[in-house]
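Omission of a single protein chain aside, the complex is shown with its protein chains in their original locations.
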Amino acid sequence: HRTGIIEAVLAEGKTPEDVVKIAKAQSDASGRVLITRIGEKHRTALESYFKPDEIEWGIHSTTAVVHNGTPIKKTGGVVAVITAGTADIDVAEEAKMTASEMGCETIAIYDVGVAGLHRLVNEVAILKNKKPDSIVVAAGREGTLPTVVSGLVDVPVVGLPVSTGYGAGAKGEAALLAMLQSCSVVSVVNIDAGFVAGAFAARIANQVAEARNKASKK
Amino acid sequence: HRTGIIEAVLAEGKTPEDVVKIAKAQSDASGRVLITRIGEKHRTALESYFKPDEIEWGIHSTTAVVHNGTPIKKTGGVVAVITAGTADIDVAEEAKMTASEMGCETIAIYDVGVAGLHRLVNEVAILKNKKPDSIVVAAGREGTLPTVVSGLVDVPVVGLPVSTGYGAGAKGEAALLAMLQSCSVVSVVNIDAGFVAGAFAARIANQVAEARNKASKK
Amino acid sequence: HRTGIIEAVLAEGKTPEDVVKIAKAQSDASGRVLITRIGEKHRTALESYFKPDEIEWGIHSTTAVVHNGTPIKKTGGVVAVITAGTADIDVAEEAKMTASEMGCETIAIYDVGVAGLHRLVNEVAILKNKKPDSIVVAAGREGTLPTVVSGLVDVPVVGLPVSTGYGAGAKGEAALLAMLQSCSVVSVVNIDAGFVAGAFAARIANQVAEARNKASKK
Amino acid sequence: HRTGIIEAVLAEGKTPEDVVKIAKAQSDASGRVLITRIGEKHRTALESYFKPDEIEWGIHSTTAVVHNGTPIKKTGGVVAVITAGTADIDVAEEAKMTASEMGCETIAIYDVGVAGLHRLVNEVAILKNKKPDSIVVAAGREGTLPTVVSGLVDVPVVGLPVSTGYGAGAKGEAALLAMLQSCSVVSVVNIDAGFVAGAFAARIANQVAEARNKASKK
Amino acid sequence: HRTGIIEAVLAEGKTPEDVVKIAKAQSDASGRVLITRIGEKHRTALESYFKPDEIEWGIHSTTAVVHNGTPIKKTGGVVAVITAGTADIDVAEEAKMTASEMGCETIAIYDVGVAGLHRLVNEVAILKNKKPDSIVVAAGREGTLPTVVSGLVDVPVVGLPVSTGYGAGAKGEAALLAMLQSCSVVSVVNIDAGFVAGAFAARIANQVAEARNKASKK
Amino acid sequence: HRTGIIEAVLAEGKTPEDVVKIAKAQSDASGRVLITRIGEKHRTALESYFKPDEIEWGIHSTTAVVHNGTPIKKTGGVVAVITAGTADIDVAEEAKMTASEMGCETIAIYDVGVAGLHRLVNEVAILKNKKPDSIVVAAGREGTLPTVVSGLVDVPVVGLPVSTGYGAGAKGEAALLAMLQSCSVVSVVNIDAGFVAGAFAARIANQVAEARNKASKK
Amino acid sequence: HRTGIIEAVLAEGKTPEDVVKIAKAQSDASGRVLITRIGEKHRTALESYFKPDEIEWGIHSTTAVVHNGTPIKKTGGVVAVITAGTADIDVAEEAKMTASEMGCETIAIYDVGVAGLHRLVNEVAILKNKKPDSIVVAAGREGTLPTVVSGLVDVPVVGLPVSTGYGAGAKGEAALLAMLQSCSVVSVVNIDAGFVAGAFAARIANQVAEARNKASKK
Partner (left out) sequence: HRTGIIEAVLAEGKTPEDVVKIAKAQSDASGRVLITRIGEKHRTALESYFKPDEIEWGIHSTTAVVHNGTPIKKTGGVVAVITAGTADIDVAEEAKMTASEMGCETIAIYDVGVAGLHRLVNEVAILKNKKPDSIVVAAGREGTLPTVVSGLVDVPVVGLPVSTGYGAGAKGEAALLAMLQSCSVVSVVNIDAGFVAGAFAARIANQVAEARNKASKK
């Protein structure tokens, strides 16, 4: 695709049959296709139509890739995806698999929270050694994590608010607003928009990788 | 007062003359009176009517106490007030002076922010040695600080959102929502409600102090 | 736990199997575990897995404690939970059982409303004789009760808005805003956040009890 | 006027000259004219144009009646206006003077608040002896007063939210929502809509008075 | 009841068994009981428990009265309930049956809309001849009807917004705001609050009727 | 302009000098220029720079046309602009002058309101005889007028909400929502967007006129 | 109908039986009837009651026309309906069929998006050759399409926001606001209000066609 962004199929709002049909058509045409926001019924339909080795599932199976054996074309970009708790994993997986399909190596750190400050600081120190080109930080409820992470690193941090929580500011609203008001420098995508966060982070990483590759070619 | 809360004069929305008149009447009657949300014109009127040793001003002079020499009746309670930056000081001072007028010793820590994580952790460690009975944490913009502080201590933390910031979630909205959604255990007062935060924290501290005092009296 | 707050399992959003598994693991590890926001299916799963004497249920069975016989370690703190009507009981039970698991004695007064002013005043007078260290007041719809109660007592009152009501200001919004705007001194937690209210009130009560205990030890 | 509602001049948004001109024209035509939401400059213009005995001012001078000596035509209706504090007086006066111009006797009780429950109960008991036909209850911040009053009387209570308060739910929003969610039976007008509240209460009182008058005529 | 308002059972949020149990208990105790916001399952349970002549159903069966033969005690008050279309009927019936249970004669006009201006004007003219003491006007979507009706009559008009419509301002929001902003004099209750509208209108009508009755007794 | 919409200068947010400069440049270039949302200072600057016969002012002087004598090129389209009260005139004038500059004949009816139903029906009947091609209906507060007018005519009615009113739904919000929820067929522009309403109505009228003109040319 | 707008049956919120009954009655009476917002169960009921040649279904079968063979009375008006993606088709079909029932020829262009700028520009150029009298542009998510289209044509463009998207601004909110703020001249209907958009566009087209027809008759 001209702008470097992959196409993805948004399962939500489509019938299971349509999702299978589009997935088949696109994986035939391009070798691989990403499917996002997969519900119970889409999952069953995909599993009964495709062979196990034709699908790769994200944790919790709400994101998937259908492929005909065609491998991803690696770019050399490196994208990290961090999240505080288990409730953020679905959305984080969507971001991670999007970046992966766009050719990036991905690093997932799904178990650090602001509650355990010392561990968080350690994990970020380890992450910095792996030199990610960009970082997606998913957080629900009060959405603190991107602010803290961005204060510890020098690569671009993309805040990804997650629709958790109940009461005032629920469903990611507090998290989104907190990221927009962050004292650290972060940019933000919409609530649960793992696809956008992953694609944006991959665009950054692929830019950096391209420059790196030119270097190594000389 | 039967419920242990002091009366205070809310200057905002009153004429300077009325504020002076009420301040005079109440300080005559009870010895001391707290005045909150003082504007430019109230300040001038208070300064020209009362003698310098009859007024105590908070930092930035938006909160004040007028008194006729009557001292505060100390309770032995200890209230800490923490804030991240300079924009939160007015509201923090309102909380601190309210707790002080309710008989508490107050500890102000006005210079720690989530940006400087290491320093924050140090300051909180030092504070814990001073054994505050309750802590007010004022924070604007994304309102992270109470969440982080409450994860480091075992005394009650009252979140006090401050009306800073512009754009979406501005004027304390993001901070209020983030505190309501906090992963740590905090209770919250309204945006800029320094008086309520200070009075609530003092109620806690005075309860604890009363128990302590009974102990020492035996 | 270092900050004195117990861990609890939020059933909502988890599968019944996961809730049972986590409850088993945690009650094995720590002796007791609190489970909140329990739905129909979680309830069935818990009841069929654990023996009756391994579970204590809150009224309406939306909160529960699973334990292996390990008793609660009593602190001596006293927390009262007041509510106006029957619709507020689920959330109030969550607060009460949280405070109880944190070692407090709890007093539940679930049948006073602003409509019957005289009875309310009586109940509060009786409550004051029992000397609670802190009070949680749950209220839905227009959320008046914490304002009235806090005007009658001198201990800290935590407002707990409940998601009742329909139309404008429904689902606890009016109650939350009314508590934030209260003329009395109250602090507030999020709508339906019984766990936070109970844990916060217990933190206060445990502070007071600790001081009291030191006294009696001398 | 066919529907029994008087015309009133809304000063806000008009030039001082226009307000004077319209006031003159209408008081010439109908004998009396009510002017609401009067600002500093309108006040000066009205005072310099009309003679003192041609204007009646409400407390705080934000509502006024200009007349040419024509008396009000009394209906025998009785409207009470209750408010908790001083900040609600402007709006309460607007309601009271509207009811008065529509021919009702008015009873103003401007100093009762929910904070002082015992006094409030007394005041309402005294008011009931005066047998008002309808009651307007003005309240800002958390807007509790109409709920409490309506639980103590058997005449229609009209809630009038007042634009006081700061932070979340400020400027009458919490009060309006709390009145709409009230457990007592009250109907509501818009924030600061003293004219509507007064006219509505007068419509009720005038209906009742008409029935009473028919009785006494027999 | 001291304040003249009947008790009613709010079925929504209660189990069918509880609704039947409370209905039985209250109709035994007081002779009659009103039940509001009845769903499919409550309806079945009520129908299978009570005999047909023990229940009176509102149109669409979302409001009902269970009674043991005890008749309503008539007051002589007259309440009209007007609505524009069929979507408003459930809520209008709730208002009408509430007023009826409070002793009023009720007049229902359920088929006039602003679209047919000429017919509306006719209907209102006919209604005026029946001399209602108060009028409830239910309206959804843009909520125009109370404004138009109140401009044609001289009795109190209570606006009752109905939760119809989709898109911006849906579910009664536009209707509520339009009634609060009305150019005519109307007071308002919350969206779908038929019980409050009916009880408020009945309070007015019963006041007027009482005065009338005193007259006729002389 | 290719799309048939004229350019206009939005004075608000520009310095008086800039407005004069742009007005001069554009009227030199195109003969005529429309200026909208003119404040006090812009007005003074325009009056002192241009000669009286170079400016045409709308009522209240918040919209104006600067020209060098070049006449408008008439299209034959006919646009009516209706409004209920005086507060809506500024915005209505903006719509009317925009349509006029786009070549339409304009008909202004600025004094009909829903309160006086009979007069409104008359005015609309007279208007229909003048055969407008489209109608702009400006309305503030509860925004009823477009709904009523559209029910009486068969030409397109454009609702133009006006930022009047205070309290909930103020500043045109209730009016906008009511128009979006209207039972009649109307389309809507943003609050106070007189320029857009006028330009849109003119686009319609000019389409119709073009067809008419082709007819008469044959 | 006097105002030229057809009646339509809103299936949503009605029982399948009621929809069938009303459809039968109206198609008997007027020959044809439009049914909108048809759900699964309504569809089944309609299909089993009416013969295939008595119903015309829109794409996705959420809009339908039931008729007894009576043909549409053609006006000669031409309405185009454009949409960016597949998620907007249901709402677009509602607009298209409404215009069609009102006698217009309709042109549907359902596959152009802002993403493919070049194709969009081409499609609009082709459309202009077909000389539509008005254009409905349906768009969800960020609602850009009407702004872009209106900048390329000189006929009236009606923006129709569609309730797609998740997160902040979801369900058509961002699209509605973007259309109200559009730099191009567009008017707007409510979210998903395909019927209003279609009827409004048809009113325009029928006006133009009438003028055209008069021309051709001469």
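Assorted remarks:
Letters are used for the chains, namely A, B, C, D, E, F and G, taken in the order the chains are written, and counting of residues starts over at 1 for each.
Here is the rule we use: contacts are C-beta pairs under 8 Å (C-beta built on N, C-alpha and C of every residue); 3 or more make two chains touch, one makes a residue touch a chain.
Given the structure is predicted, the values throughout are model-derived calculations rather than measurements.
Checked against the hidden chain, the listed residues G:Thr144, G:Asn190 or G:Gln207 yield one contact partner: G:Thr144. The residue touching the chain not shown here, chosen from B:Ala87, B:Ala108 or B:Val121, is B:Ala87. Hidden from this view is one chain, which touches chain F at 12-13, 161, 163, 172-173, 176, 190-193. Interface residues of chain G facing the missing partner chain: 84, 113-117, 121, 141-144, 147-148, 151-152, 165, 167-170, 173-184. Taking the complete complex into account, residues 2-5, 133-134, 150-156, 158, 180-181, 184-190, 193, 196-197, 199-200, 203-204, 207-209, 211-212, 214-216, 218 of chain A touch the chain not shown.
Quick note on the criterion: only the chains that are shown with their structure count from here on.
Each chain gets one centre point, the mean of its Cα atoms, and the points for chain C and chain F are 59 Å apart. Among the residues of chain A, those in touch with two or more other chains are 167-169, 173, 176. Judged by the touch criterion defined above, the protein chains form a pattern that is neither an open path, a ring nor a star, and not fully connected either.
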